[in-house]
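The complex is shown incomplete by one protein chain, all other protein chains being positioned as in the whole.
As written, the chains take the letters A, B, C and D, and residue 1 is the first residue of each chain.
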Amino acid sequence: MTPTPQDIQAAMAVHPRAFRDTPAVQFRKIALWIGFIGLFCWCLYDFNFAPERILHGMQRMGRILSFMFPPHIWETWAEWLEVFTALGETVAMAFLGTVLGLIVAFPLSFLGAKNINRIFWLRQTTRRGYDIIRAFEILILALIFIRAFGLGPLAGVLAIAVSEVGTFSKLFSEALENTSRRPVEGVVASGGSRFQSILFGIMPQVLPVHLSIVLYNFESNVRSSTILGIVGAGGIGFMLSDRISGYFWDQVWTIIIMIVAMVYLIDYLSGLIRARLIGHAEMAK
Amino acid sequence: DDWKKDYAVIKFGILSGENEKDRIARYTPFEEYLEKELGVEVEIFTAGNYDGVIQAIGADQIEFAFFGSSSYAAAYTGTDGKVEPLVSRLRQDGSTGYYSVVVTRCDSGYKSIRDLEGKVLAFADPDSTSGYAVPYFNIAQEVDPKSFFSAVPFSGSHEAGVAGVAQGTFDAAATWQNNEVDGRWQRMIDKGMIEQGVICPIWESPEITSGPFTARANIPQELKDAVKEAVMTVQDKDEAAFKAMTGWKAEDPNPQTGWIEVNHERYQWIVDMRAWLKKQRRSS
Amino acid sequence: MPGHADMTALADSPISTPILQFEQDYADLRRRTRITWLVGSAVFLALFTFSAWLGDFFKVTQITLPDGSRDWRWIIPAGIPRLGEFIAKTIPDLHWATFGADFAEWFWRWKVWAKLLVETILIAFMATVFGVIGGFLLSFPAARNLAPNKWVMWICRRYLEIARTVPDLVWALIFVFCFSVGPMAGVLAIGLHATGALGKLYSEVNENIDMRPLEGVKAAGGTWFDQIRYGAVPQVLPNIISYTLLRFEINVRSSSIIGYVGAGGLGQEIREALSLQEYTDLSALFLIIFVTVMVIDFASEKLRHRVIGLEKGPST
Amino acid sequence: MPATLTLSNVSKIFGETKAVDTVSLDIAPGQFVGVIGRSGAGKSTMLRLVNRLIDPTSGSISFDGVEITSLRGKALRDWRRDCAMIFQQFNLVDRLDVLTNVLIGCLAEHGFFSSMAMQFTDAERTLALQALDRLDLVPQALQRAGTLSGGQQQRVAIAKALVQQPKIMLADEPIASLDPANATLVMDGLKQINKEDGLTVLVNLHTLDTARAYCDRIIAMRNGRIFFDGTAAQLTDDVVRDIYGTQGLREFNEAVTSTQGLAVPA
Partner (left out) sequence: MPATLTLSNVSKIFGETKAVDTVSLDIAPGQFVGVIGRSGAGKSTMLRLVNRLIDPTSGSISFDGVEITSLRGKALRDWRRDCAMIFQQFNLVDRLDVLTNVLIGCLAEHGFFSSMAMQFTDAERTLALQALDRLDLVPQALQRAGTLSGGQQQRVAIAKALVQQPKIMLADEPIASLDPANATLVMDGLKQINKEDGLTVLVNLHTLDTARAYCDRIIAMRNGRIFFDGTAAQLTDDVVRDIYGTQGLREFNEAVTSTQGLAVPA
């Protein structure tokens, strides 16, 4: 039943587009790919991704990795305690920073959502406001807070919180925009006011999304709290970068393994929380 | 004392030093020692980055800080001279600092910087005092690094630079040593990362004085004196705290044994060096 | 309200058993909910208070007042008026009369910055490409519903976890050690981190897809790869594009931090400006980053809306 | 209680399309009216105009002498409550439980703060439960709406409509997403309400035969206009052919018509 060449010719004559893109489309595709690959190759060249350099780096990488076995085991309880304290501090600061960021960002996010705030200029100003916050280098934020509050965890927490405000508001308002209109219509059709349609129609839809955003960011704040090192409040990130600058690779690996374990634990716990708040059925979907 | 009413809480900022030993030193015993000696509350903040400590001292948020020499200079310019160095470290052999060195492969036959014309000299990383600022500044007094060498790349770290020289990637690299037997490259030999007799230093900088224990200038003189006194005598009064804060190790051939008093003059050349670097940047 | 008439009628109408059953269940549920809420809120508040205490939120300490005297103050209100201090140091001296010259003085290093900005964007571009390739390829075996078998899934998930759990700054330190300073280390560090972060997000998208098209491909005799290529990829593409654009923006910002360890980009400039106390440079750099972030944000918003808009098909 | 719904010369234009084109209608109290017509004929648009989810381009709609098209604010919300709407896709809030979904029908009476706290009175709850009971849904009252089957969800939507204590009930293809057993349950539910409470019911249907079986009066639309208005008996095969047109149906012969007659309700 394979078509004969004549069949093919005939079909091609009738439906040329089903066989080949139009020259314009083809040209665009080729141009895009050439542009992309060209840029990529130029970057490879510009950033000096030379094969021997890569090989060389891989060897060093191998040496660093070899320090993983056996992992470093600290001998005294005091040293272990130091690591655990640093881990604990980091989690606590990340938690605090995330919660504070969340509290501020939640109301702000409504102003930035197209389906809630219909006033164009207000929405745009709010959105650009999020951009301003996100453009602040977290390091600069830390310095601002150090001058005001001195060295210590407070400055670090506030730096995390402020940078989180920018991220959360942006992600939250996008979540708000991605909701389905149907439940809203259902509420409006029953005589609900605009406010009620948001509360009953939109909020139940976005809360699970918000929750996963918050938990995900909490997790990444645990990682990014290197900032605590800058403000002199310790934390695991500081310990880690100190070990790296001192070439204590074996300790570096042990710390990394501990961070991974901790994040894994947080992941697990947040899975439990999510399951509890959202319900297993939907998690499984 | 009068100052105790105004300074019932004294805050210290501490930078993990250039020296890898300092990075895992612990200051809790020292904090307790100071509280006992001074009779006031002491809070110590260990930071990994000097920008924060400089801002804190400039904003009157902390009273004292352990700086590296280069970060002291930064604090000095950053606060318009509102800092005052008190004491610095003294080692067993009487040295009070360390040196920046340029190393090459021993079999290359290079004897001085002049021999390196057209070669590759690797610096450690742009933030390093001994691996970049000092050698660059000093070498630039002799030759123009940009045109004299074929390239002056950053290797990323002292260790990477030295290893690069051993493997032939670089012709020379800048790193540091405390003396002929102790330094970055010697320790790499001890760890078995490079062979004995492969690496030879061909150039040594003036002494880079160890960083000073520094006070904010605008605090009462009595407070400065009291703290200075306490620090100067810590090795006698509380040896455990001293060993913990200096990262003392039994196998260390040349551990820190005490302190010497210092003044700003000692660091002026580093301040000048930074000014020079800044000017270089402005003019480029 | 008309409801009340019915309400009274209800009093003497026989109440059906399902309703009685419900009333009981409802009371139960209410009690349980209330307890869960109480316990949950208590735990949360306790954690919050504890970490706030750890974070020095309640700290009362001696502060140096503006006039140089010392006093005991609660740290937060004491510090709030000083929030602008650092920012004030970074504000350049601009006068209307000499605006042009002042502005030129402010952006005196613009040539270097323009170059570094391009470098930053290129680093972010390349890192995003690496992150997308890695994250995309791994996200399918890492998704619960698509994994060909448990072991592959386990390995992929752990790899992604390690890649994203270690801060990119730490990867940067490690790669700087391996490949020496310069953009390459930055690209690799951000790329690796992005692989982990994107891999997780992508695999979550994958877990939410409609499995029916995959079944359709399978029923026509397609392999696992065919099912992914034809059934899954077209479904997840819009989400992937949207996450990728978000990530690109994040990568632009992190490549400006990564420079901090000597891995190239604007971050290196920030570090230099800080260490040489060229504070007005900081505000200029901030402006540059802000405009870049804004442009990317705006463009990706447009692009995303277009991609999502295409989804809806003809409006009804 | 119920009164006549009157549409006079109502039009709705979307850009180029005249979705509803000068429609005039009188719907007497207590009637069970089915609206049929091809896809795109304007059925949904007409219902949405009545409920004021959209505003007509021209013409007026009145109920019991009150002009609907000019209502604003609270009066508009009250009208929406009085004229309950049921959607093809149910338009429930999946993540809220069934009871709360039904209670959304009471929102029009609520102030800012009580709705903010999602707080309803016991009387309202009882009302909701009675409505659920009528539709055999009490056992599911505390389940999340999203976990119910399609038929159950649609019945929840009807319960919500009942709680609104409406004067008229609009249903936009309420059984189009349902399987036959559930479709029967839902249509029976609507019929029962129509009979017992004397509510006017206006329902869009895709399926001719359901319309024939349940409706007192059938209205057919075509291209936004009323094309037929009469009883089921008057709806002859010829008329049907005209309503749906024959294009697109390859063979509209006897055999298939019969299949279609049977298969229609899909």
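FYI, a residue touches a chain if its C-beta (ideal position, glycine included) is under 8 Å from a C-beta of that chain, and two chains touch if they have at least 3 such contacts.
Bear in mind the structure is a predicted one, so any value in this text is a computation, not a measurement.
In the complete assembly, the contact with the undisplayed chain comes from C:G222, out of C:P18, C:P92 or C:G222. Listed here are the subunit A residues that touch the chain not shown: 1-3, 7-8, 11-12, 15, 17-19. Listed for subunit C, the residues touching the missing chain in the whole complex are 212-213, 215-223, 225-226, 229-231, 234-235, 237, 311, 313-314.
Operating definition for what follows: only the chains that are shown with their structure count from here on.
The greatest centre-to-centre distance from subunit D, using averaged C-alpha positions, is reached by B. Chain centres here are Cα means. That of subunit A falls 37 Å from that of subunit B.
Centroid to centroid, with C-alpha atoms defining each point, subunit A and subunit C lie 3 Å apart. Listed for subunit A are residues 56, 60, 139, 143, 146-150, 152, 226, 241, 245, each touching two or more other chains. Looking at subunit C, residues 61, 82, 85-86, 177-179, 182, 274 sit in touch with two or more other chains. Chains touching one another form the pairs A-B, A-C, A-D, B-C, C-D.
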